[in-house]
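Report on the structure given below.
Just one protein chain is left out here, and the rest sit where they should.
As written, the chain order gives the labels A, B and C, with residue 1 at the start of each chain.
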């Protein structure tokens, strides 16, 4: 199964109203080639973006947001993207902030068939608003639920044509987990090799999770 | 921090009444050198053993159990160890069986500070007995809680002296997760190298989780 | 062809190119021997692997790469490995397309009993409960009866592995789909009659107008 295609072709899967899981941590491991294709060749709107940070002023997501196509954001830190900051000011309901570990775990659970989990993080803060609080062994925890997306955009360092991805260093971040929690997964890779050329022990993400593989232009 | 010691020295940390998390999947990745030291040099009793399978007739855990030192077992499959099978017959409360993914996730949560999680596995079976059942989006789930141990026994293929462990192939199994969920972790490695000699990308288990490192006799 | 191979061969015809498949121990492991031309599947081992190859010959025993039965196996190009929590995140999360397993009993509601016989030594459920709940499609591959007694029932009497998960049953007598209305006999083995299949089955079979003969070649 050769999953190789172009970013333009792959982003055609994004529909109006979709929830997009977008990997990366600030500039690190950000799937810029795919986001650029979304920016330039897709007209999908009313999008929800789930991202650690929605990038920075140097990355492409801010431009998609400037097109008014993103109506909701789920993130942990938005200090690098003033458009997201402004969205939160204009409509506090449009940007939901989570503790970083809670967002990561919500996504992991979404991909792992787990409906919800109890975390001690956020107890006694604004994060607990509207959430069930429960005591286990004398300590309070919040119930957080699993999170999935329609499409995930992720970046790898090396991928084979079956979609097995090696994500080097800290570029694993949200890339490795978001790819497991979306119905359709688009991966860009800096280098693409034949099946069998990637050391099995270096596979960060099994190829079964990847639907479309595109060559990264590595624009950062 | 050189964590290198002997198995005999390391198992002195095991106390009467401890919960032991024992890695391995049947013979694969079983920490036999450490279990052998427990068998031959420790007198700790009233032990609870958490293990995928409590090994086979060819591995050492069965001998520890024959010494009458294991009073409780948490496992998923015990078909390879007739002593565990007999324990279950003699006292159904002494052997708790979990679906394999549930046991794995309980241990992961124990190590990850998550008090509990909702899984659809086991609904409508004997596994649901005594557990909270809850509906999320029309589907029933069981609440399972995190699980931790006092001491973990694990096996690695290569470890550096700081305890960073590479577990090759399917030997990762329960080894990689149990080491994150115990107060004291003893790792045996088939090969031990200097810090810096192990490729960071091959580290299955960060060294911060390992307290004592011993040379595996690789008895299997 | 022996009965087990016949069943395995018919199961193999249900698999699609690209499917991620978990094969239970015993008869189901035979399925990979009978994949149709052009159908490449990826085998998942719940002990932590994707891309399982054949079992190794005795003497070449590497216990760091085994299948879920604990036997050393070959690793195919494009394979990878992971810990047990990650393995069951894959399974529970719906990323396995098909799981094929045997059963002690299956019933008209799609319930399956496959892990213990009351009064006998209990081996444990291993990964079976996770697999049947998590996989997108569950196929039970088994002999139609045991010692002449039906294994396909109106309602399972043994402790369940899961509720309402089985989509299809394939035996040496035929191919059955489990539907909201009950068990539909889609295909019948050459040499069987509807009456003979029904009499070997403990649940009422629905016989469709387009009942076909089970083809395994």
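Everything that follows uses one rule, which is that a contact is a pair of C-beta atoms (placed from the backbone, for glycine too) under 8 Å apart; a residue touches a chain by one contact, two chains touch by 3 or more.
These figures come from a predicted structure and were not determined experimentally.
Peer 1: Report, in label order, the displayed chains that the undisplayed chain touches.
Peer 2: Contacts of the omitted chain with visible chains: A, B.
Peer 1: For a quick check of understanding: of B:48, B:125 or B:164, which residue touches the chain that isn't displayed?
Peer 2: Answer from the full complex: B:164 touches the omitted chain.
Peer 1: One chain is left out of this view; which of B:4, B:89 or B:195 touches it in the full complex?
Peer 2: B:195
Peer 1: Given that one chain is not shown, which residue among A:5, A:100 or A:215 touches it?
Peer 2: Hidden-chain contact among the options goes to A:100.
Peer 1: On subunit B, what residues meet the omitted chain?
Peer 2: Touching the chain left out of view, subunit B contributes residues 1, 108, 110-114, 160, 162, 164, 180-181, 195-196, 198, 200-201, 203, 206-209.
Peer 1: Counting contacts across the full complex, list the positions on subunit A that touch the omitted chain.
Peer 2: 25-29, 52-53, 56, 75-80, 85, 88-89, 97, 99-102, 104-105, 107-108, 119-127, 157, 168-177, 204, 220
Assume only the chains that are shown with their structure count from here on.
Peer 1: What's the contact topology between the chains, one of line, ring, star, complete, other?
Peer 2: If you draw each chain as a dot and join those that touch, every dot ends up joined to every other.
Peer 1: Need the CA-centroid distance for the pair subunit A / subunit C, whole Å please.
Peer 2: 35
Peer 1: Any idea how many Å lie between the Cα centroids of subunit A and subunit B?
Peer 2: About 32 Å, centre to centre.
Peer 1: Among all residues of subunit A, which ones touch two or more of the remaining chains?
Peer 2: Counting only residues that touch two or more other chains, subunit A contributes 112-114, 201.
Peer 1: Quick check on subunit C: which residues sit in contact with 2+ other chains?
Peer 2: Subunit C, residues with two or more chain partners: 75, 81-82, 88-89, 91-92, 133-134.
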